[in-house]
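Omission of a single protein chain aside, the complex is shown with its protein chains in their original locations.
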Amino acid sequence: MAARRRLPFWADYLLLPFLNLSLAFLVSGLVVLLLGENPIAAVKLLLYGAFGFGEAVGYTLFYATNFIFTGLAVALAFHAGLFNIGGEGQAALGGLGVALAALWFGHLHPLLAIPLAVVGAALLGGIWGFIPGWLQARRGSHTVITTIMLNFVAASIMTYLLVNVIIKPGQSAPETVTFAENVWLPQLHGLLQPLGIAIGRSPLNLAFPIALLCALLVWIYVWKLRLGYELRVVGRSEPAALYAGISPATHIVLVMTIAGALAGMMALNEVLGAQHRLVLGFTGGYGFVGIAVALMGRNHPLGVVLAALLFGALYQGGAELAFDMPRINRDMIVVIQGLVILFAGALEHMFRPTLEALFVRTRPVPV
Amino acid sequence: MNDLFLQVLLLADSTLRLATPLVLAALAGLFSERSGVVNIALEGKMLGGAFAAAAAAQLTGSAFAGLFAAIGFAVFLALVHGFASITNRGDQVVSGMALNIMVAGLGPTLADAWFGQAGRIPVTAEGARFRPLTLPFAEEIREVPVIGPIYAELLSGHNILVYLALLAVPLVAWVLYRSRFGLRLRAVGESPEAVDTAGISVAWMRYRALIVAGVLTGIAGAYLSVAQNASFLRDMTAGKGYLALAALIFGKWRPLPALLACLLFAFADAVQARLQGVEVPLVGTIPTEAIQAIPYLLTILLLAGFVGRAVAPKAIGQPYVKER
Partner (left out) sequence: MGAEAAAAGVDETPAVELRGICKSFGPVQANREVDLAVAAGTIHGIVGENGAGKSTLMNILYGFYQPDAGRILVDGRPRRIRSPLDAIRAGIGMVHQHFMLVEPFTVLENLLLGAEGGFTLEAGIARARREIEAIERDYGLEVDLDAVVRDLPVGVQQRVEILKALFRGAHILVLDEPTGVLTPQEADHLFRILENLREQGRTVVLITHKLREIMAVTDHVSVMRGGRMVAHRRTSETSTEELAELMVGRKVLLRVEKGPARPGEPVLEVAGLEVRDDFDVPRVRDVSFTVRAGEILGIAGVAGNGQSELLEALAGIRRPSRGRILLRGRPVEDAARARARRLGHVPEDRLRMGLVRSFTAWENAILGYQRLAGYLRGGFLRRRRMIAGCVDWMERYDVRPRDPFLHAADFSGGNQQKLVLARELEHDPDLLLVGQPTRGVDIGAIEFIHRRLVAMRDAGKAILLVSVELEEVMSLADRILVMFDGRIMGEMAAEEAEERRLGLLMAGVTAEAG
């Protein structure tokens, strides 16, 4: 058997995702037609709503921040061959960590209080990732099922605590008191104003650069460190890992803990950067969107950032769209997410044979 | 004494009602997972069924039209699942997640556009709901001690889908262990290559399993929106699909144990609803969230091998590719 050449890099990482994405949007367009609206007009409104003015861009980036965190949480676990569907629960627990830190240490100096809140988010999210990691590594329980189950357990814990324990006294809505301002993550429009840069008012905050930093660190971890090399061996072949003296269990526990911590840090953006209090259900499905983001970004941190921007734009643009087109509501964005996961994830190989055949024909390989 | 008996009966009665969609969905999962396709999409297919049932029943005024619409839509979703994971050999979990998310958005979107109600479809049309059936002689023998109330309160007075779900269990067990389809189904989840070399199409077997699963999840969905309740609501499955999956695992992918697991989980749910705010002697108020979390915790413990051991069909999760 002679060597077989695969698709060139650009076709694999750009053309293929582009084709898949186009198909997802095409089907979304059909749904819009089904709703009785004009898809072209909808796209225009969506794009304007996402990028048309300063605040819009701010909101787009704000949502993207959530998706970078949850997307990285899924993508990183993928490299160990694990499917982390637990982003939702990990993010919820991360929110609890943020809230506890903010309630206990909110009176301290921001330079002390904010890092403590970051640690709180990463710690509790990390614990919620550690559990399925440990169960997978030591007891062989599949993470797909355990992370789903833990999402529900997390929801129960959060409901119990927010209804009975850390609820703001004297009210019925399940949320905590507003945190001390010391621990709020500074919003970027406020930070940039003194420098003479005016961006619109939006909840975009310091969590955004933190998310970008996390993406960079994940990239270094997976592709530059020995740890990442070993992690990828574990993800692709457990027998090969054992052969190479790598402990799959150690790496699985480590990577799930880090993934949980990343998902947990999503709470920085929502809880510490925007709402400034813990509200039940603040995760709003962002943990699940992380799956779409990771698949779309082909589990590469740069891809995750780009896909997160796309989804941020969809969220923000979709909100504006729902406002302007009465027959479309915000759930339409959820439909598009589902279609993107379907076409970019489950059907990612649909065009591959055709493309490969095309490339073989145009560039014959010496046998 | 009599009062306690009645309480127990009522508890059993609501267990049965709550178990119905779980049983149907768990059996659906059984077909698909025994064939080698992980069915994380039970949730979405059920929700899709609930949506289609409510929409069709409300428009036509016929509960059966709703039921068939639910089956039709759930089977359509099953075919999409199959196209992605069987024909195109995509990841079964990813495609399942995609369906769940897509349907979660599609239902409210269409409900909004077509019925003008924010994310819900009320089922108000005459005849659009499955009504409780009174079994023969239920009233007559009500006064007979013990048997009377059991018959009249517990067994009688459910809608047809509840009985259908209960009948489905022995039927599925028979099909699985005594029929040609069942033999091939069990084989294709363990060793698809053996099935292929025996001259049976692996893809078609798996498609058929998914279609059966679609029918069952469709019925489960219809039960939610036009039998148990009278409307379609956003996220009205509320994790029942995942719970059914847990029950299936708990039942080790076998029909009768899966039924028992569904009853156990439904019982926990029924108890939880009754204990809301009730002071239990010696214990105090039990947080209902703790009871709600029990099925999930039990499943995790089972999967971890702390209580028994669940071994999945061997070929589960893997797209079938001829070697080379």
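General observations
Chains: A and B, in written order; residue numbering restarts at 1 for each.
We adopt the following convention: contacts are C-beta pairs under 8 Å (C-beta built on N, C-alpha and C of every residue); 3 or more make two chains touch, one makes a residue touch a chain.
The structure presented is a predicted model; accordingly, all values stated were derived computationally and were not measured.
In the complete assembly, the contact with the undisplayed chain comes from B:Gly199, out of B:Gly116, B:Pro136 or B:Gly199. Take subunit B: the residues that touch the chain left off the picture are 178-181, 183-184, 186-187, 190-191, 193-201, 314, 322, 324.
The chain not shown here touches subunit A at positions 1-6, 224-227, 229-230, 232-233, 236-237, 239-240, 242-246, 356, 360, 364-365, 367.
In this section, only the chains that are shown with their structure count from here on.
Once the centre of each chain is set as its mean CA position, subunit A and subunit B turn out to be 30 Å apart.
Contact residues on subunit A toward subunit B in their complex (touch as defined above): 31, 34-36, 83, 85, 135, 139-142, 144-146, 148-150, 152-153, 156-157, 159-160, 164, 288, 291-292, 295, 327-329, 331-339, 341-342, 345-350.
Every residue of subunit B that touches subunit A in the complex is listed here, in rising order: 38, 40, 80, 83-85, 88-91, 93-95, 97-110, 112-113, 118-119, 234, 239, 242, 245-246, 249, 287, 289-290, 292-293, 296-297, 299-300, 303-306.
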